[in-house]
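Left out: one protein chain. Kept in place: all the others.
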Amino acid sequence: MNRDTMTETSLPVQVLGKFLKWLVLSLYLVITIFPIVWLALSAFKTNFEIETAPFSFPAVWQFQNFVSAISVSGLHQYFLNSIIVAVFATLVNLLVTSLASFTIAREEFPFRKVFFTVTTAGVLIPIIAFMVPYYTLITRFNLYDSLLALIVTYSAINIPISMFLISSFMTSIPRELEDSAEIDGCSFFQRYAKIIMPLARPGLVTAGTFSFIYCWNEFIYALLLTSSRSARTVQLAIRFFTSQFRTDYAGMYAAIVLTMIPTVVVYVFLHDKIISGLTAGAVKG
Amino acid sequence: MKKLTKKTNRNLKWIIIFLIPVTVLLIAFFVYPIVYLAFLGFMEWDGISAMSFVGISNYTRTFGDSVFQTSIKNNLIWALSAAFLQIPLALVIALILAREPRGWRFLRTVYFLPNVISLVALAMLWRAMYNPEFGAVNFFLSQLGLEHMTRNWLGELDTALPAVIFSYQVYIGYFMVIILAGTMSIPKTFYEAAMIDGANILQQERYITLPAIRGIIVTAGTLAVAFALRQFETTFLMTAGGPANRTPVMGLYMYRRMAGLRYGQAAATGVLLILLGVVVLSGMQRIFGKSDAIEDAHQ
Partner (left out) sequence: MRTRKLLSLLLSCLLIASVMPIFGAGAREADPEIVLTWPCIWVGQDSKADMIEKIVNEFNEEHAGEIRVIIEPQPDYDGYEDTIRTRLAAGQAPDIFTFKLSPTTAAYYSGDLLMDFTDDLTQDGWGYTFNQGNINASTIDGETKSLPYEIGFTPIWYNTELFAKAGIDEFPRTMDEFWVAADKLKAIGVVPTSQMTGGTNSWTSMLWFTHLLGSFGGPEVWERAWDDPAYEQAAAILKRLYSDGNTTRDAIGADAGVSGGHYQAGRTAMFINGAWYIGNIRENSPEAYAATKLAPLPQAGDYYGHQVGWLHTNLGAANTDDPARREAVITFLKHLTDPENAKRVSLDAGSLLSIEFDLGPEDEIDPLQQQFIDAGNQAEFLIDHLEASMPVDVVYEFGQAIGAMVLEDRSPAEFVQMLEAVHD
């Protein structure tokens, strides 16, 4: 059932409302689709065209940009690493923060406020401030140059944002649901796993999407904490086009376009499936 | 309250188990580095030689720097713009999409896509857009006969900061997704009841949707403001703080001190950034109420 259908507003107001709605939607569509189109077109241009006429169409479509994107940087070798890092860092992050958010949103215990203080501070600081402590930490634990170093670091870096999101969604779930479950003899763990987690799914999906995109695009810690091909991610491959004195924009854009595909796929399929599954599901009735 | 305490005792074992992982990671990746920053803020250190204790001189020095003062001002402008322009835009779009107009799935995906592109590419695009020699912004203006409005957007004193902020905050994907997810979880029956009572769309949004997602909006706002306060990559890539020191932000100021091997001052800046953020966020809570996440902690 579309919510629009049953309103009693007068016709001119409805028409005006519709017009405004579609004006906003189409204007914003232009603003958001523009970078994608621009990036995709630029990936087919020469460096000279990009530097001197960035908004023209390519004079000759430079398909070899994509060939050199792969051959110069060895992009394909890094895809698997990026996927492993982003998937596992996101899973670990969601597991850890959902456990914590559930406890914090639903229970009283000493030092509860400390978690808010730390996560608030954590979400405020540019994470680049922690380069020296993180490098020290990772090398002390002998994790330098491993995928695990990135998984642990990324899952930790995303804790504050995920905590904010997930606990926010968990708090908005009516308490009565849990209370009745508890009367039915549900344990603490069952309440988490059976009642709250399914209902907090929009929060989990949102936090997971953010985490995945962060892990996929992160550059400076990937550079700092890894050194060999076996532990590096696609962002380092993209930077192979920016050397000390020159940037090969054509190659870089082609590489960016190629590396964007997995994140877009993850977003479109995963996010869309889960959210729309939810819309069709029980909650909305 | 009494019931809660009893319950807590019974669940204490579970609470501890559930909190161990997050505690370990928070201590290693946030508490330890923040304590380290707080400590380093009182030291003079070039990263190589021995540290020396200098009291609060890193702080006085930072506050005395006019570039830092501009950075605080700019950070506040960033934060205000996040709270009063970016979030309302995200809210409007999310509310429209939540009513599932034609093609809303497609729109939702496209609206989010710029957030998937790396900041480097977005900055390159917007630098090209704003360029006065071959940029698209001036081109459109002159096509519309507004030749007198064309300018060097990133290279003029009064336009550079708004131009940088716009290029970052116009992409609301993250916040749209948060608000949309919140809106989608409102039971549809609420609306059906309202429609029977004859409420129009605006009334429905005003009396059903907004109260139901107030906490989610504040969460989105908190994150938007936090991102606005800590961002420095976009500023670094777009203007590097120029022209004439008009666009620096605290994060960039801190990064610059690190590059200048003034680790003590960089740490002091980091601490000040956290403090400013706490002040801004609690000011926001005063005005808008608490986000669901923070609410309970303060009761």
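Order of writing sets the labels: A and B. Residues in every chain begin at 1.
Definition applied: contacts are C-beta pairs under 8 Å (C-beta built on N, C-alpha and C of every residue); 3 or more make two chains touch, one makes a residue touch a chain.
Quick caveat, the model's predicted, so the values are computed rather than measured.
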{"item": "Option from A:V72, A:A181 or A:L270 whose C-beta touches the chain left out", "value": "A:V72"}
{"item": "Footprint left on chain A by the chain that the document does not show", "value": "46-48, 51-52, 72-73, 88, 91-92, 95, 128, 131-132, 135-136, 139, 142-148, 151, 193-194, 197-198, 219-220, 223-224, 227-228, 230-231, 236, 239-249, 251"}
{"item": "Absent chain, residues of chain B that touch it", "value": "46-50, 127, 131-133, 152, 154-157, 160, 239-246, 256, 258-261, 263"}
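The criterion applied here is as follows: only the chains that are shown with their structure count from here on.
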{"item": "Centre distance in Å when chain A and chain B are each reduced to the mean of their C-alpha atoms", "value": "15"}
{"item": "Residues on chain A engaged by chain B in the complex (per definition of touch)", "value": "1-4, 6-9, 17, 21, 24-25, 28-29, 31-36, 38-39, 52-55, 95-97, 99-105, 107-109, 112-113, 115-116, 118-134, 137, 152-153, 155-157, 159-161, 163-165, 167-169, 171-172, 188-189, 192, 199, 202-203, 205-206, 209-210, 213, 217, 219, 235, 238, 249, 253, 256, 260, 263-264, 267-268, 271-272, 275-276, 278-279, 283-285"}
{"item": "Interfacial residue positions of chain B with respect to chain A in the complex", "value": "4-5, 7-8, 11-12, 14-15, 18-19, 21-22, 25-26, 28-34, 36-37, 47, 92-93, 96, 99-101, 105, 107-122, 124-125, 128, 131, 134-136, 139, 170-171, 173-174, 177-178, 180-182, 184-185, 187-189, 191-192, 195, 198, 200-201, 204, 215-216, 219, 222-223, 226, 229-232, 251, 254-255, 258, 263, 266-267, 270, 273-274, 277-278, 281, 291-298"}
